[in-house]
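Here the complex is missing a single protein chain, while all its other protein chains stay put.
In order of appearance the chains are A, B and C, and numbering begins at 1 in each one.
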Amino acid sequence: MAPIIVSLFILPVVVSLLLLFLPKAAAKVLTILATLTLSGISLYLYYSRGDQPIQFAVPAIVDKIVLIADFALLAYVIAQGFLQRNILVWGLAALQAGILAYLAMNMPHGEYMQFYVDNLSLFMFILINVVSGVIAIYSLKYIDEEQCSPFRKKYFLSTIFWFIAAMNLLSAADNLEYFYLFFELTTIASYLFIRFRLDKESKQNALTALWMNQIGGLAILGAIAYTIFTPGYGVPTFSHLLTQAPTVGVILPFAFLAIAGLVKGAQYPFSKWLIGAMVAPTPVSALLHSSTMVKIAPFIILKISPAIQGTPVATVIICLTAFVFIAAAIGALAQDTFKKILAHSTIALLALMILMSAVGTPVAVTAALMLIFFHGVSKCMLFLNAGIMEHVFHMKQTSSMTKLAEVGPYTSLIVAVGFMSLLLPPFGAFIGKWFSIETLGTIGGAVITPGYKLISALILVMIVCGGAVLSLLYFKVLGSMISRTGERDKVKFEKLHPIYRGTMNFLLVTVLLCTIALPWLIPGYFAPVAATIIKSGVPVAFEGFALTIDNVKLPLIPMIAAFVLLPLGIIAAMFVRFKNVDRAKEYACGEKVEYNFASFYFTTEKATPYFVYAGILFFVGILLVGYLM
Amino acid sequence: MNNIVVQILLIALAPILGGLIYGLERKVKARMQRRIGPPLLQPFYDFLKFADKRKMIVHSTHAFLGLLHFVSLWFAVAVLIMGGDFILIIFLHLLSTAVIILAGFSTRSIFSHLGANRSAISVLAYEPVLIIIAISAYMLTGSFDVSALYASEIPVLFKMPLAFIALLLILPVKLKKSPFDVSEAHQEVVGGVELEYSGIFYEAVYTAKWLDYIFVYLLVFMFGGANIWLGLVLVALTFIYINALDNSTARVNYKQMLRFCLWVALPIAFVNLLLTMFGVL
Amino acid sequence: MKLNKYRKKSPWILHYNAGGCNGCDIEILACLGPKYDIERFGMINSGNPKQADVMLITGPVTKRSRERLVDIYSQMPEPKVVVACGSCTCTGGVFRGMYNCEGGVDQYIPVDVYVPGCGCRPEQIIAGVVEALKKLENKTKEIEKSVRLEVAPVESDNQINRREIAAPINNGGKPSVFG
Partner (left out) sequence: MATQYNIPVGAQHIALLEPLHFKFTTENEKIMKAEANVGYVHRGIEQACCSKFKFRQVSFVVGRVCGLCSISHTTCYSQVAEKLMQLDISKKAKYLRMLVIELDRIHSHLLCLSHVAENSGFEALFMKTMAYREFSMELLEAVCGNRIQYDFSIVGGVTRDLRPDVAKMVLEKLKIFKPQLDELVDIYSNNYTLGLKNKGVGVIAKDDVYRLSAVGPFARAAGIPIDVRNETEDTLPWKEAGFEVVTETTGDVYARNLVRLKELYVSMRIIENVINGLPEGDLAVDFKGFPSGEAINRLEAPRGELFYYAKGNKTQILERLKIKAPTFSNVAAMVHGFHDNEYASAPAIIGSYDPCLSCTSR
């Protein structure tokens, strides 16, 4: 198995290098081929997985290369910091370089495996390779329309594969030192992506992303340091840490790792970089939001969840994410730019995923995995569609989307399905949300301490309110999209470039198929992964027409009926046409008034600083609690 | 609620029952205002009349969403009668509301838009309270199924009195009754989202209102537990309470409504959740 | 099933003031009040043309109102009836011949029932609507075509010549006069 896994690391790197030199036509073929191969490998790996995790070591020389690469990256960051005159960037990088040098001298040299591939990693492989591959294919057309030199276009495609390689490595890494390198690699890749357009705003936002993610790197170094110097841990690998955690009882390293994840996951107060990333070309947003980068956050938390479950660190993380869920949902309501709405809703849903990961019960973890998967596919679809809307229809604002249903029925269909998959039953994201409410309800019964009960009740209220706010947001967007002036004789899908059409069709079919296949996907795909994470079985059972997972029952008949009624009904509404029915104009008090669309809008300018302060407080809280325990 | 025949009958007759409740309500309301009021079967006369009007719509999407609203609401009511998962029922009800909100947004009619906006705000006002009540019920019975509540030997009312109060506070929002009838507000938005419907398509929206009555009164009935008579008494008392409230208050604006629901009803439901969690009652 | 008979059991009302003096309007409002309580007959003042069956019009139709009047009338789905309340609505009344209004509402839309009186009493309005409902029962769902009545042009002189209210309109029945 190990060679196949390694091919997942090597292949994207090779493709990435080749893309820099190949001509356009060849690059196209190579991208498509590479995507198919990578997706094929990742699916094959999952399909042929064994019961035991795959562990393998690399030659000792790689250790040295990793260390050199670490310093090279930090040097690059310091150089960028100096060139752009940003003290935060070079200051943080220099600090990391210092700590890394000190750690390198004290690093224990035991016998341990650098890579550890379990079901979670395989799950991530599928998400990363399939979804990012689709984005790479989409970028072939998108970047063609960008105004930049041919080399930069190649460079853009090349960076995507670099990113895929870094993410694959990251999900397989066991050694924290390696993990640190790959973490930094994704940081640098996102930095390069965000400043791709090279205007003032892009550079500024790229620097913000850089320094914020540096804090994540710093946290990982902190974790390594504490691991090395804590008696009982010694060896900085995930698997070792997790096995030793119950006996050692020091959870500060996990607190540090959690912080690294939360920074990547753009939780308050570090949400600014993800919003700022909007200035990059749209495929970048799709890449950052759907399958890569931000998904590191729930990934790390899922990985460490057995160690932190039930500890105060988990409690603080749950509080933070519950707070971020509602704050980001309110923040999203205040936006009008389509991409910004998507970005804020990403932060909110990420918060939910992290929350479920931190809760760590079987159902919660299953829900988190489902959210990760469906959110990845839906958000990818929505972002790529936002790119089409910008390039083909020149629409950026939701308020300008009121004509979309008439000029681009296909595009509006995609938006509708995308948003409904985040809102309506029985799409995955909905079930995830539903599970979260039901699981959180059950926590209070399981845990005895009154304080914890109070907190879990409070969190429930926040989740419920945040969910209501999010649905308000989706109404707003769907509402502006469904608006139309009158009737067309025949629905005619607009003509799109084959690449656009192909990628969108693929994602659309994936969302719908996965939804229909949910009763089989849950026991067959999500439950085994969840079982690996919590290190015990996840009981799934069919009873009558209901799917029972642990203690949560999923009635299938209402779900299927709801699927036929609501999402399909709304889609049908967009294309239906009644015959032999007369049309009348809208009532406007008998006057001829100018129509202008505007729904309620909200501003969060006053509240945003408080969100940030609260976020900082929570981050300090995580460290403090981790230290005190 | 054990008998499957009774359940199916109830589901089939739900719109008719709702129509009767609506007719009774119009009668009671008229009597409270010292009028004679329309006959009891007035809603059905309206229904039959609308069936015979010329079909006029703004556009097909709008009309279709109206029909979909009715069907999905009926479905939500059916799941409630069958005793399904409480959270799922609340979501289904929310989504049937979503359909009518989308219908409001789909036209280029200003009052329709205003109504849709206000309906969306109303959802924000009542949905959290309902879900909190559902979770409290879970804490009580250990199951999210409503059938567990129907089967509860000790009436749910005595176990979660505060939840009942919170429910009473948000009912006017759901039933679009004064003081919280902002989304329908005839004098302001001329009926809101239902404004642009006419003829047979209005019928769907009009009948959906009846189903809403059934939905709400079933929620109230649930608090009686296995004791059917207590449930019926609660329904009757709630009916009188809703009408008395409707006839003694002016309409507040949507901000005041939202503030009231989130700062008064939600905390009450929350306290109830805590009480159930700690097993006080 | 014949649904015709239910039309007269639930007539929903739309009221439009086409430039009257408010007198008849407040009497329509009084009809809604407890003393006359037209909801007894299932009437609701819906205020929304799309769901209304009976259009109550007051006022002599000023030049500025007429476009709105026709706009609202055309948004009402058939079958529908129009009741002209008040003398000036029927014929122009005292305002007949004034430069900004023309004589009566039937110049623009077909009227089914004329309720005279200045101002018309609530009892008269109710009787007029009840009379209109008899007509409503026999109407079809066909679009009602507006027809300009064959009347002598209004003269702007000092003579007030009351018009004969007997001209037949296209949908068969004769207009009824009440009061």
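As a convention for this text, contacts are C-beta pairs under 8 Å (C-beta built on N, C-alpha and C of every residue); 3 or more make two chains touch, one makes a residue touch a chain.
No experiment lies behind these values; they were computed from the predicted model shown.
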{"item": "Which displayed chains the hidden chain touches across the whole complex", "value": "A, B, C"}
{"item": "Contact with the hidden chain (one of A:17, A:198, A:593 or A:616)", "value": "A:593"}
{"item": "Residues in subunit B touching the chain absent from view", "value": "32-35, 110-111, 113-114, 117, 178-179, 181-182, 185-188, 190, 246-256"}
{"item": "Subunit C residues that touch the omitted chain in the full complex", "value": "14, 16-27, 29-30, 32-35, 45-49, 59-60, 62, 64-65, 68, 72, 88, 93-95, 97-101, 118-119, 121, 156-158"}
{"item": "Touching residues on subunit A - with respect to the absent chain", "value": "336, 397, 399, 588-591, 593-594, 596-598, 600-601"}
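We take it that only the chains that are shown with their structure count from here on.
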{"item": "Pair joined by more contacting C-beta pairs (A-C or A-B)", "value": "A-B"}
{"item": "Interchain centroid distance [CA atoms averaged], subunit A/subunit B, Å", "value": "37"}
{"item": "Subunit A and subunit C, separation of their C-alpha mean positions in angstrom", "value": "64"}
{"item": "Subunit B: positions in contact with at least two other chains", "value": "54-56, 190, 195-196, 198"}
{"item": "Interface hub residues of subunit A, defined as touching at least two other chains", "value": "584-585, 587"}
{"item": "Contact set on subunit A toward subunit B in their complex", "value": "405, 423-425, 430, 434, 437-438, 441-442, 444-445, 450, 453-454, 457, 460-461, 464-465, 467-469, 471-472, 475-476, 478-480, 482-487, 552-553, 555, 558-559, 561-562, 565-566, 569-570, 572-574, 576-578, 580-588, 593, 595, 597, 599-600"}
{"item": "Footprint of subunit C on subunit B - complex, ascending", "value": "26, 30, 33-39, 42, 45-46, 48-56, 186, 190-191, 195-199, 202"}
{"item": "For the subunit C and subunit B complex, residues of the former touching the latter", "value": "3-4, 6-7, 9-10, 12, 34, 37, 39-42, 46-48, 50-51, 53, 75, 77-79, 141, 143"}
